[in-house]
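Of the protein chains in this complex, one is absent; all others appear in place.
On to chain A.
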Amino acid sequence: MITLIRQELYKLFMRKKTFVVLIGLILLTGFITYGFKSNAENMKKYDTPEFQIENIESNIIYLETEKNNIPQDIESDEVKTSEYLEDLDREINQLESEKALIMSTIGEDIDWRDTLDQKIKQQEKMILEDGANVNASELAQMNLQLDELQYLRDNQIEPQEYHDFNGFIFINQLISTLGQVFLFIGIAVFAADMVSGECTPPTLKLLLAQPVSRGKVILSKFIAIVIASVSLIILVEILAFIFVGMIYGFGDSSYPSIVGTAYQFDTSIFLENGGHPLTMVPNSGEIIPVWQYTIKLFLIQGLFIVTITSFVFMISTLVKSSMVSMGTSVVSLIAATIIFQFSALQRLGKYFFTSYSSLDGLITGNIAMYYNNPSMTGSLGIIVNVGWIILCYLVAHTYFIKKDFLI
């Protein structure tokens, strides 16, 4: 059995296509990395005091010109006109003071710990003052935010800005992005000829004429393709993580991430369409360090890769031609992703693995928000994926051992 698995891996890595897909993945990762980085740089530019001042100044200029453009319907009314002008003046004054505030911070080195302390105080004050007026869900959200701030202070971690870029931010974004489309197409191309490829040309004849049981042949092929697709994708990602980390730093590995948030419909509120809004279940979220989050993300991605591979593998077993196998895999995966987003089929969608391609949503629990369906949770996602793996393999196995090979 081990000999067979090793042989399947050997055959797999002797094929040119394996390297084409691998190079494709590396290039794609490169492009995505570049995209993330330039995006972060753009955001950083908007966050600089100089840019903000510039922005405020152009706003002031705009308001000044508005003073000469008194709307026609109030032009005749002196009271309204003076009110209008007063409003504009007030706004301008406000902007001026904002500008002055930003000016005063330039060159001044404020310790982030002070800012953090201030934010915590503000949050505490908000909970104390507004806590009684909001519902339980909103209060829970406010408390979770406070927990996150306190976690930062307790662990002496500098809060990240939106424009920050480091190894951990990068890898988590990368995994979520690849999960959306690449995993479907990449694996469909990679695994589609695992079995059907041996029908045209029919090399399977040579293999099946040997004294090995068909069950072992199909199982070793399955194990080989699963090992190959999981390890290749994760290897490229880890290399990219190390590469980005070496250049831009890895970031603090214990930075807080909120995971496991559960949602429910708030039945006390009716929306215009007759439904209810989704709200967070109190005390459902949890704070974990980012290294743990990343490991979870890798694990869930690994599971998702195995599921897609099993699905493609099944099609590859059922179909004789590699081309048909690849086409069927790509089309059915993409179609399933689209079809189950229609509301009519959404209820069924949660039983189909393609609905769980938002890998980060499975861990944070936000998948329920994406589909507006509180029953879609991380654990359901795992169960559905495992179910599909078993189903796909059993179909492939049963078909393969009974089939008459007229190739």
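Side notes on the structure shown:
In the analysis below, a residue touches a chain if its C-beta (ideal position, glycine included) is under 8 Å from a C-beta of that chain, and two chains touch if they have at least 3 such contacts; residues count from 1.
The definition used in the following text is that contacts and distances are computed from a predicted model.
Hidden from the displayed complex is a chain whose UniProt protein name, among "ATP synthase subunit a", "ATP-binding cassette domain-containing protein", "Probable septum site-determining protein MinC" or "3-isopropylmalate dehydratase large subunit", is "ATP-binding cassette domain-containing protein".
The missing chain, though absent from the display, is touched by one residue of A:213, A:231 or A:398; that residue is A:213. In the full complex, chain A contacts the hidden chain through residues 3-4, 7, 11, 14-16, 201-203, 205-206, 208-213, 404-407.
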